[in-house]
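What follows is a single structure, written as structure tokens, with notes after it.
For this depiction, one protein chain was excluded, whereas all remaining protein chains were kept in their positions.
And then chain A:
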């Protein structure tokens, strides 16, 4: 038992539902008590979905507790089958109903005999895996189910496409900026003359999954979801996969080069037509993306050595850490992730790009770390944004868990070359705001009149002669008060009554301002 009121990753069934409701014409049924279907609310509100979320609950109430679900689950499955005619129905328990240990697999088996839809049971342990891991597993399970079925039915087409093609795996509902990233990746792949064979799960059809092996390779933009599917396809169908996240100019280049390498191996028969991506990478990095130029500009120079803290899921936290440190010259004092299950990979990725690594899913620990480091800016989740608010430190949100604000209508990818621009803006704006705040603080707000009159009535016994007063006026506002104080302190120590320009400079020599 532990005390908690915030979690970075949700319970397992949320992951399953996210995958299920991303596919076209797939219906999810939760074996759950009343009120556990708030996934529909999240999807409808955060994604502003126009369609009814294809997820319903088969309600567990007192009667079920006493007698078991009996026909109820099967009836609910068959009813959805009749009403919505989905291709696939996925049954999942929630944390609560999984304790009942009803034989849901049995219900699924019974229902699948009668129903026209395929029915599967989402095989996730609610006490072992979280939302992210469950999504990864469920996606793999669905893909495996359909490929195995096609193999049995011998409808599997294993010939790869003539032109280079790719499966884009892991874009799905309620993902952080996934829709925008998807558009940006389409553009990137089009630029590279690579066709998208299939995009799953978002908008994909389960009936088409049998064509997955037709692609030349698989592309997993986010580490959290899709990797299991890619590994399965690699093992069973020998498909290579790329899991380098194309976030930040350096990693995009790396990702494109890996794509190149994969295509070389597979497309050796077409070797004379082999594309050379280097000029593309060069042109995009130097001129299309503004990020490389931005890091050289004097704006970014001012950010040199500023301290930051990064926290988020493994993909985003690692990528942002690398961008800040490698591409912008900003110091990352601590980088961390709540993906405890992927800690080794995370540590390996950011080795050398930050001073300290924090692996935790306890927000209080993250809060303590931020309070200790006192960075100039935070890049984290909505939780870190609120920690920042409390500590008066600006925060850029770079990872789920998210808020409705993180589902912008405008085009805001994090991946690809446009993504580098968006990230540069995000980083710069976080710092610029911090600087502004800082200056306002020094001047005591926007109305600085008071400061102007303050030194006309200076301390008793100390007189600023006209020249020195004039000189003081020339000093930039944000250090003026400090200079004034130090000079007076110096004068008092030395027993000087009238402050002259000379005294001012003598004070500066002593105090350094």
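Please note the rule applied: contacts are C-beta pairs under 8 Å (C-beta built on N, C-alpha and C of every residue); 3 or more make two chains touch, one makes a residue touch a chain; residues count from 1.
Everything below uses one rule, namely that contacts and distances are computed from a predicted model.
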Chain excluded from display, named as in UniProt, from "3-methyl-2-oxobutanoate dehydrogenase (2-methylpropanoyl-transferring)", "Striatin 3", "Probable electron transfer flavoprotein subunit alpha" or "Light-independent protochlorophyllide reductase subunit N": "Light-independent protochlorophyllide reductase subunit N"
Chain not shown: contacting residue from A:20, A:59 or A:503: A:59
In chain A, positions touching the absent partner: 1-7, 10-11, 13-14, 32-38, 40-42, 44-45, 48-53, 56-62, 65, 76, 83, 94-97, 99-100, 126-128, 130, 383, 386, 389
